[in-house]
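So the structure is just underneath, and the comments pick up after that.
All protein chains but one are shown at their positions in the complex.
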Amino acid sequence: MTSSGYLIRSASLLGKETADILVRDGVIAAVGQDLSAEIVGQATVIDATNLVALPGMVDLHTHLREPGREDAETVETGTRAAALGGFTAVHAMANSSPVADTAGVVEQVYTLGRESGWVDVRPVGAVTVGLAGAQLAELGAMADSRARVRVFSDDGICVSDPVLMRRALEYVKAFDGVIAQHAQEPRLTEGAQMNEGEVSADLGLAGWPAVAEESIIARDVLLAQHVGSRLHVCHVSTAGSVEIIRWAKERGISVTAEVTPHHLLLTEELVRSYNPVYKVNPPLRADADVHALRAALADGTIDIVGTDHAPHPSEAKECEWAAAAMGMTGLETALSVVQETMIETNLMTWADFARVTSTTPAQIGQLADQGRPLEVGEPANIVLVDPAARWTVDPSAMATKGRNSPFAGLQLPGKVIATFFNGHPTVLSGMLNTPYRHGAN
Amino acid sequence: MRHLLSTEQLSLENAIQILDTAQEMSAVGEREIKKLPALRGRTVVNLFFEDSTRTRISFEAAAKRLSADVINFSAKGSSVSKGESLKDTAQTLEAMSADAVVIRHWASGAPAQLANSGWIDAAVINAGDGTHAHPTQALLDAFTMRAHWAKLAGTSSVGADLSGMRVIIVGDVLHSRVARSNVWLLRTLGAHVTLVAPPTLLPVGIEHWPCEVSYDLDAALEKGVDAVMMLRVQAERMNASFFPSTREYARRWGFDDSRLAKLDALNLKDTIIMHPGPMNRGLEISSAAADSPRSTVLAQVRNGVSVRMATLYLLLSGEMRQSHAPSPLPSVKDPS
């Protein structure tokens, strides 16, 4: 093991000034101009000329499927995909089988993540037992477990019972947790297949109206205000939701919000193909919604990007639209889609990118070692990006088991060249290197 | 045109060609020998994922009059219910060398998926998909209207469109594939369409459809109308709060005896009453209306065979297959 470290030469820090970064013993040992002299013993030199150095990305919303749906994804394959996508931490959603609603399951997922060693795997705990929306899961036990769960969500299903939602918001204050709500009024979306509007009228597909999302968000921000709790809204998808969150933030309500890369780029027009790869929950919306989401991410109304990476086996997508599973893969395309929609459009800088993909998600998830600045003494979770590269999305070439990428065939900017996780390169030259071994480094 | 999936993309030229060909096909039905050899040796599969004896029989008669071999595949009572996928079923049909697949499916878009998936090479004819489209029904409705108009004018219907005709379509537009297909086809043929329904049974987003919308059947009739098309009210809508009761529905949106009398009072002596069947007598249409000389219900059934013969003939011979350009997936729309 070469413990002598890595010298990253001439990287553009957050897209701004150029400097060398010396990585040693899992931390950033030095940052400055020409650090060759600082090398002690042997160090691997990585030429990062024209590359942007960013803090490792943190995903607050990943479906790793294990335990239970290893045919769709495993912790191993999902975290390989994460590393390739520039992530150093992912939050594994609770809708596995069995559901991550006990200390036992979250510790299992946490351990699988540690053994894989590609990224930090932080389990999300279910809010209610079995995601059934009837009874609170043992939130405290999960918080106290080795997995130290701080984010709780029934994602995939809305905590629609207002009393249960209120209790959950209140209860997690005991260990400074946060409830991440999947905002979807269930009665308004029975049998829903796509955004309700002109396209659903033409296609004869049952509509998923924007109001089903917005009414839950409105209720939840008022509940959060009433009980003085922290609320996180998953995958905001409509212009109306943005307005409600903006209003809540102006009132000082403690709410954070997330948007997915696919909702920043794609619209419901794609559904006209009836290709189930475009089926997702919440659904792809209209043009005006996409514009509003981009503006909200740029102005801080929406705090973070979460991938909602949702791999499915091919048979779940090679079928009738109405029978197909909802969800899209996203870990390996997130950086490129956000660059395409937010940076190439001059709505955001790379520093803003670091805030919405790393700093803020790490704060929401309370990950002390993630989302840190690129400064001396900080944990060396770093991603090097070639912003000038362009590549064509090919789902069959991805590390995730899921082939359900809605970006297949698109040409996108930005390529992850290297990912450092705890000072160890999990990705080098754009390809998987070796995992980080906990305790070995 | 390689497949018939919906009427939205059907050009005026293709629509008229189908109607004109159906006109010639209808003459065959009046002959002693009601069979033509045009599709001899070709295989037409009726792939029905949803029961519809009427539609299946109509397609079967059409294919047989053109001498095609017909295979009826009722996917409801077969391996599909045990979980066989649309893909596997399609590939089975492909292995059996089907030349055309007539598909009826409970899921909107299933015929389009079949046509665009690359799973099969056969021509795909949509015989009704979910709440999306039912193009041959719209074509037989248009055929019926055109024949009625030609008869009134004392001219040949060949080559004619429906410009100037006023059509109102009444009922559960939200869940109706018949209404959707008619709106687009009648637009193409130049007719003026008004949809009449309770507000709960109209889709959000209807504003951009090429038609007028009204909640008031009597007001729509009073504006003058050449054809009134009544849609079937499905039983499962009756207890889902789309309307308070069947009695109230019948009173406000049913074609009852008083509205039948109203046509006479308005001196609309040539107005026809249409229904795709099967009818709920006493709900959306009264028996007197259904059995009146204005009713074209049986003519619609008869014309269905001719229209389906025309569709099969045109899709399975020559030009339409050759001029096939695969419909590309819409490209990802970048709103920036």
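By letter and in written order, the chains are A and B; residue numbering begins at 1 in each of them.
Just so it is clear, a contact is a pair of C-beta atoms (placed from the backbone, for glycine too) under 8 Å apart; a residue touches a chain by one contact, two chains touch by 3 or more.
As a convention for this text, contacts and distances are computed from a predicted model.
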The complex's invisible chain, by UniProt name, from "Bifunctional protein PyrR", "Sugar ABC transporter permease", "Class E sortase" or "Penicillin-binding protein 2": "Bifunctional protein PyrR"
Among shown chains, those touching the left-out chain: B
Contacting the left-out chain in the complete assembly, out of B:Glu8, B:Glu24, B:Asp69 or B:Asp88: B:Glu24
Candidates B:Pro37, B:Gly154 or B:Pro293 - the one touching the absent chain: B:Pro37
On subunit B, residues whose C-beta touches the chain left out of the figure: 17, 20-21, 24-25, 27, 31, 33, 35-39, 42, 66, 313-314, 316-320, 322
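Simple rule for what comes next: only the chains that are shown with their structure count from here on.
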Contacting residues of subunit A [partner subunit B, same complex]: 193, 196-207, 209, 265-267, 269-270, 272-275, 287, 290-291, 294, 315, 318-323, 340-341, 345, 406-407, 410
Residues of subunit B defined as touching subunit A within the complex: 8, 85-87, 105-110, 112-113, 116-117, 129-133, 177, 180, 203-209, 329-330, 332-336
